[in-house]
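One structure coming up, written as structure tokens, with questions to follow.
All protein chains of the complex are present and in place, except for one that has been dropped.
We just call them A, B and C in the order they show up, numbering each chain from 1.
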Amino acid sequence: MENPSYSKALIVGAGSGLSASLARLFAGRGIKVALAARSIEKLGALCTETGARAFACNATDPSGVERLFGLVEREIGTPDVVVYNASARARGPFLDLVPAEVEHAIAVSAFGGFLVAQQAAKRMLPHKHGAILFTGASASVKGYPQSAPFAMGKFALRGLAQSLSRELSPQGIHVAHFVIDGAIGRDESDSRLDPDEIARTYLNVFRQQRSAWSWEVELRPWVERF
Amino acid sequence: MENPSYSKALIVGAGSGLSASLARLFAGRGIKVALAARSIEKLGALCTETGARAFACNATDPSGVERLFGLVEREIGTPDVVVYNASARARGPFLDLVPAEVEHAIAVSAFGGFLVAQQAAKRMLPHKHGAILFTGASASVKGYPQSAPFAMGKFALRGLAQSLSRELSPQGIHVAHFVIDGAIGRDESDSRLDPDEIARTYLNVFRQQRSAWSWEVELRPWVERF
Amino acid sequence: MENPSYSKALIVGAGSGLSASLARLFAGRGIKVALAARSIEKLGALCTETGARAFACNATDPSGVERLFGLVEREIGTPDVVVYNASARARGPFLDLVPAEVEHAIAVSAFGGFLVAQQAAKRMLPHKHGAILFTGASASVKGYPQSAPFAMGKFALRGLAQSLSRELSPQGIHVAHFVIDGAIGRDESDSRLDPDEIARTYLNVFRQQRSAWSWEVELRPWVERF
Partner (left out) sequence: MENPSYSKALIVGAGSGLSASLARLFAGRGIKVALAARSIEKLGALCTETGARAFACNATDPSGVERLFGLVEREIGTPDVVVYNASARARGPFLDLVPAEVEHAIAVSAFGGFLVAQQAAKRMLPHKHGAILFTGASASVKGYPQSAPFAMGKFALRGLAQSLSRELSPQGIHVAHFVIDGAIGRDESDSRLDPDEIARTYLNVFRQQRSAWSWEVELRPWVERF
């Protein structure tokens, strides 16, 4: 079988970092792009540059996510690559954490991932084709002090991704989880993760042919201690 | 330093299995026990047997959990061992999962653990003494197909436990997470995890002296494939 | 089934630290102890104190290990607890490492563990009773810079332990691996792992009843960063 080709991508949790790099890389490969974010006001320039369409969506709202997929389908067609890139955190000494903020962090980082993945899978399974990609962090595999809520959300997202990989891979859907282990940014010494480089690895992973799929890839700068 | 001694335990998520074994073992060692459960109707016999007090509490409700700790304090004193044992799951093919049930599974399995741990830590930190124990499952470290919500909740709880261990251990609080890898039950061939035996390991772990603490212990029957 | 009881222990890689604590704890519980070390000159006081017998043995020599078990059998009887505690390391910048020293480090840390485990299993399997315990280190699960040989030996020993656990557990042999994550020693602030406390956890683990066995336990001081 040939390496799979993809034609429409939806990136949920779009902003100026990794998601923008993904949008540019996808567009450059002829993949139509839809971007979803809580607020889409700042996505104008990116849309102009990449031809992407932007959709406002609260990823933690089941009906909102369902509506999002309907709109995307109408505007660019059914996405065969879906990236869940949203997250929220709450930091500070454990006793200072506010329950409502913890709940929110888990909802955005993990429950939204469930909602998006479910809508994506619903549309991909009939075709036995598609890729669902999750953006993780150092906190996906390591619970840091003063950062329990982020660890909770990111661990949960990883659990979702692993379960989905086991369930959906044999049905033809490629599920992958990326552990972005370090700060994203650009500098001369490459001491942070250049988002264009991360995007390149996303692309290489979801273009893997099904005989040799990765479900998890970690990435970090050459100088990062791990 | 001597091995620490504990005098009051609170077990959240109490029923007939592991929690009952913990209550019996604790009571037998002279530790006063408080039990909390959504519904306490069935806890009567266990209370009679162990002298435990039972409290109704919805572990996912911040003010309910705060109230619970107030009541426990008044009735048996401030607990220095707190076990979070509650969980909920939603199973089935991924497309059949109901978002509200997924949200509930994450809330009971993980967010409740956060709420209980926070109230516990608040009372333990001034004394630099106490143990917070989390009951995990196979799904804490492995995401099974058709079981994403349970993996999400249990992975998140593990992230919480690991983060708390890193944050609270140097402040004198022993945080431990138990991976119960198999079905709990009793039979002649010991093919399931006898809850009395699990309880014994909980006790041995939280009685570890601080120079040699475990933060995670996994348990499975001798015949279990892993 | 009752918690298993053990009557004869063999500790390979005996010196003044953990092995001495194990010998004292075992002796105090009525378990007869045999100690094996490359050189047994310094074991005199410990033997006097605990009633243990000491045997000189090069753990990397197949016939030497076989002979050791023969001698132990004759002197104290067939051991039903065997601890592999030997290790060797080679440190320094990668380019400075000497191949022969690397080979030696792997042989002592891992191949000797194989030899000892095989002789132990040979004697335990007919009785479907016994425990084989392996002493690991931080390097068992994390490869540190400038320390590749120790990581190689300790990773390999962990692979051996995990494979043996899967193979021998269903045949009644408890196999356990301990990740000693920090420096062993004693001080007032408990900032190092007190070997008596580690020994206590070894004892608690191999006394687990077969319905709830741990195959791996990690231990670190309360103040250790991990």
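Operating definition for what follows: a contact is a pair of C-beta atoms (placed from the backbone, for glycine too) under 8 Å apart; a residue touches a chain by one contact, two chains touch by 3 or more.
Since the model is a prediction, treat every value here as computed from it, not as a measurement.
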Among shown chains, those touching the left-out chain: A, C
Listed residues C:L18, C:L68 or C:A121, member touching the removed chain: C:A121
Touch criterion as defined above, residue of A:E49, A:D96 or A:D190 at the omitted chain: A:D190
Absent chain, residues of chain C that touch it: 62, 93-95, 97, 99-100, 102-103, 106-107, 110-111, 114-115, 117-118, 121-122, 125, 139, 142-149, 151-168
Where the unshown chain meets chain A, residue by residue: 1, 166, 169-170, 172, 174, 186, 190-194, 197-198, 200-201, 204, 208-223, 225-226
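Here is the rule we use: only the chains that are shown with their structure count from here on.
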Between chain A and chain B, centroid-to-centroid distance (C-alpha), Å: 32
Separation of chain A from chain C, taking each centre as the mean of its C-alpha atoms, in whole Å: 44
